[in-house]
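A protein chain is absent from this complex, but the other protein chains hold their places.
Letters A and B mark the chains in the order given here, with residues in each chain numbered from 1 onward.
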Amino acid sequence: MNGSLLDSVNIGNWMLIAPELWVLTMTCVILFVDLYIKEERRGIIHLLGMITLIFAAIITLRGGYLEEGATQAFAFNDTFVRDRMGDVLKAFSYLVLAGVYTYAKFYMRQFSLFRSDFYTLSLEALLGIMLLISANNLVMVYLGLELLALASYALVAFDRGSQRASEAAMKYFVLGSMASGILLYGMSMIYGATGSLDLAEISTAAAAAGSGDIILLFGMVFLVVGIAFKLGVVPFHMWIPDVYHGAPAAVTLFIAAVPKMAAFAMAYRLLQSGLGGLHVDWMQMLAVLAVLSIMAGNLAAIAQTNIKRMLAYSTISHMGFVLLGMLPGTATGFGAAMYYVIVYSLMSAAAFGMVILLSHHGVEAEKLDDFKGLNRRNPWYAAIMAMVMFSMAGVPIFVGFFAKWLVIKAALDAGLMWLALLAVIFSVVGAFYYLRVVKLMYFDEPLAESSIEAPVDFRAAISINGILMIGLGIFSSALISVCMSSFT
Amino acid sequence: MSLTTTLILIPLLPLLAAIVAGLLHKQVGRAGAHWVTILGVGASCVLSLWVLYQQMYEGLGTQDITIYNWMISDGIRFQVGFLVDHLTSLMMVVVTSVSLMVHIYTIGYMAEDPGYQRFFSYIALFTFSMLMLVMANNFMQLFFGWEAVGLVSYLLIGFWFKRESAIFANLKAFLVNRVGDFGFLLGIAAVVYAFGSLDYADVFGRAGELEGKTFSIIPGLDWQLATVICICLFIGAMGKSAQAPLHVWLPDSMEGPTPISALIHAATMVTAGIFMVARMSPLFELSDMALTFVMLIGVFTALAMGLIGIVQNDIKRVIAYSTLSQLGYMTVALGVSAYSAAIFHLMTHAFFKALLFLGAGSVIIALHHQQDMRYMGGLRKHMPITWLTAWLGTLALVGFPFFSGFFSKDAIIEAVALSNRTGSEIAYWGVVLGVLVTSFYSFRLLYLAFHGSPRYTVDAGAGHHPPDGVLQHEPHESPAVVTVPLILLAIPSVIIGYFTIEPVLFGGWLSDAIHVAPQNDVVAELGTHFHGPMAMGTHALVTVPFWLMVAGFVIATLVYRFRPALADYAAMKLPVLHRLLENKYYFDEFYQSAFVRRSIQLGNGLWKKADAGFIDGWLVNGSARLMGNLAARIREWQSGYLYHYAFAMILGLIGMLTIWVIRS
Partner (left out) sequence: MPIIEITFYLFAAVLVGAAVMVISVRNPVYAALFLVLTFFSAAALWLLLEVEFLAIVLVLVYVGAVMVLFLFVVMMLDINLAPLKEGFIRYLPAAITVAVVMAVELMMVLWVRGKFGSEAFESPVPHPPDYNNTKEVGEWLYTQYMLPFEVAGIILLVAIIAAVALTLRRRPEAKRQDPARQVQVKRDDRIRMVKMKSETKVEE
């Protein structure tokens, strides 16, 4: 199994990781360009970031790498895998990150944080996300995760002047290190039990050993904990409220929206591609985690007065729903979970985009009260926020409804009637705090009468983002079929 | 323009108009908002008329068109599509034409309101929702329209959101409708369960399969599946069409501006339930039990709500209770399988009730938002057009021969008489007595508002919101934008029954949409006695309902024209009855104490126990009593200490290890 040196330099390998290479190259380019431009011409960096994403999307979606009849293509001695699921998730990561850049530029200019570090670090994080999505080997999973995590820690602490941000970054860093330690320990157990780091080989060994192998089971618990931390499900969610709250809104936006897609891919690769043979066991674990998250997330969100914290708890409950979709371990189930996670990313991007939009004079609009009377100040923005909230609450015809519906159906398919019922009940509970925002916007007196100003690209992005909430609901079949066909 | 395009445009134009008026309200301005919505709804009305014309004279058959396939899941198709048969096209014309009148009228009524554009946007949206509902060719779209109508009505009733009572009323409407919707949703779910399809054509085509099918919710207790489906669906209809005991929202919803009252209560929302049951006739025909239930609910509503109307003083509330009562008539008709009679009454009622509401609105404008009839009177000479049209509307409502309401109501009464459903005798007496009640409160309204001595006083020095019964100046006739719709609505209120009774009821016009089992077909039996509208009108002079109507008129004249003291005397002599009616049979009080207060208590309890106790107390504040030392730790975790977070993770890990590893 010791691959030859020749194999490593095989051109086919490099073609497969072309998107990753492109992103890496552009990160370095941005790093250098920044040295030679003046402060007031930072816009170039933003432009370069967008170009990176656009071309990455083109390279990724070009396809044609699959051999006749194959659904996956491997590179670098099977440590790297390209497949449809990976491509779709990557493409959405670019899309959401492009949105994040558009929102963040406005924010960073306002708070005089507009530095190229944000772009380099977030592109590195994106690279981590891409590698994680395409990992086919425990080592690659771990490295991708670390790359993503390290860049995220730095991003949280990005606003050096803010004590709150530093505190959040510290917490994130320590807890994240612990989680990755736990994950690594689990991986070592899996390696010990199966004698391999390659997911395909692990899969064969795990299928043969089944639930009887206690070492395998033991290692899997650790893996599940690692995944749970990354997704942020109860009881491994503690970092989420503090980090979302502490980080600058632009960074929160990034952390909330993009890495969840990688976390989903990681869960799929580890649990399904790797430990599919132990489905019965991890299904139960995920079921418990999902229940706790949906309950705790929705209940705790009600008590929040800070919208960033509220959205943090809402994220926790959304991730519970994602787990719900993964429970059956079937293609439809994973398709539903993937659809949910993509929809969630779009929704949270829009929600935090609105938080950024309302920030003014260097003060973040993080109180729920800042949304009071928004309809009076600007009905269109209020409508966007209302659509986002309706979508998050899972009101029919909005895209969030379909996401919830599909994952609940997946849970039903797995025969978990009680879980589906609980999910429905708590999504009704959750609707309360989403609709409270709508109530604040439409029925309360505004605290500030000032008009809301934003550059044209911001306005366009947030409008498109808002319209997607209902557009993807009305024309929901397209995205659903894309997700469903990713797992065959 | 192809037919499909036309059909798409009919609901789409009001929607576009609503979007333009709502989102671009600053750009289009006040005039722009009303022009764009009126043009949108007007065009949609013309197109609806064209479709109706095509079906009447050009032999256009039933159209079942799928516009867009939303998704297919487990073989169940979710789609947007239109089913346009005679029933639909009739409804489309009623909805769009009444809506158009309301739009025009609103220009006058809302002239001074700051939310002018918002209002036009809402009512155009309302029209769109209603059109989606009636044109649906599948249950899902029906449900969408159903919910959309509910949502917009919620917005409209609470339009004056600064009024406490309006907010309360719209909340009430929302909650009560949710109860109905829940039943409706269960009904749809049962349909999916039974047929595995949401498509009308598919479901109705295979309706026969339901025969004899049972299923059990509680083991050992078998239910007829058809009965369960129909009763669930009808509960939905009870919510929307305000049938007792889910009627309580409708009178309160008079808090909305008057045009809305006309739109919601005459032409659109409340008729949705009636329409839905008629549309589902192939299913309802399978269950005698469900139909009996429908009939009894209907007759109770028809009579009981009419009685309340007698003691109301608010002009709009009287008309609201009259609406409830008339909806009861339609429901009775549905219950005796006279679906076409129900639809016929729905149509005539839409016109004369819209007329009455708008007339009331005209009075309200003239008296500066004074709605209490005790402070009206003698408006006849000040507002001749309003007075005249109100009389015409009232005559139609009480069923004076040859007026439109006469034909439809008489058809229902006759149909009930001919029915041999269990309990139809009670229903017959209920609807007949209802005629007396209707007549009494209708003429009472006319006398109190338009005749007698003026009970408002004019005081030029009074402020803009004078105390009760005091005006700044003499009331005068409303502007043309108000009176023209009145006149335009008065015409069909008077004549439409005469011209349409034959085709709608007996000419088989609705036979492509409505399915009646032969043994239930009372309308066909009625048809054998029918010798043209003229004969029917003249024959009425020797029937009981006619003389009851006259009796109502005489009593009302006596009491309110000549002996006003009689009313108080009667109230004093019959205190129990009077109090019962004043308090609307204590429905509200009952709901308040049985559900609302209970659920507030439950909510408070949950909040205190669950939120304050569990979340704050257990998770956040720690409760030494409960979890002792450990809980104190947990409280500290939430306070932001890193090591608490880490400890939580470790505990989680160990918990999972213990459960799964050690257990296995």
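By definition in this document, a contact is a pair of C-beta atoms (placed from the backbone, for glycine too) under 8 Å apart; a residue touches a chain by one contact, two chains touch by 3 or more.
None of these values were measured; they are calculated from a predicted model.
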Going by the stated contact criterion, tell me the shown chains that border the hidden chain.
A, B
Could you tell which one of A:M85, A:L131 or A:L289 touches the chain left off the display?
A:L131
Considering the complete complex, identify which of A:I214, A:A303, A:I397 or A:A448 is in touch with the unshown chain.
A:I214
Touching residues of chain B against the unshown chain: what are they?
633, 647, 650-651, 654, 657-658, 661-662
Could you please point out the chain A residues that touch the chain left off the display?
1-5, 7-8, 17, 24, 31, 75-77, 79-80, 115, 117, 120-121, 124, 127, 131, 137, 139-140, 143-144, 146-147, 150-151, 153-154, 157-158, 160, 192, 214-215, 218
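Definition applied: only the chains that are shown with their structure count from here on.
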Distance between the centres, which are taken as Cα means, of chain B and chain A, whole angstrom:
45
Quick check: in the complex, which residue numbers of chain B touch chain A?
22-23, 25, 69-73, 144, 147, 161, 610-611, 614-616, 619, 637, 640, 642, 644-646, 648-649, 651-653, 655-657, 659-661, 664
Within the complex, chain B is touched by chain A residues 167, 170-171, 174-175, 178-179, 182, 211, 214, 217-218, 221-222, 224-225, 228-229, 235-236, 238-239, 242, 281, 284-285, 288, 296, 299-300, 302-303, 379-380, 383, 396-397, 409, 443, 474, 476-477, 480
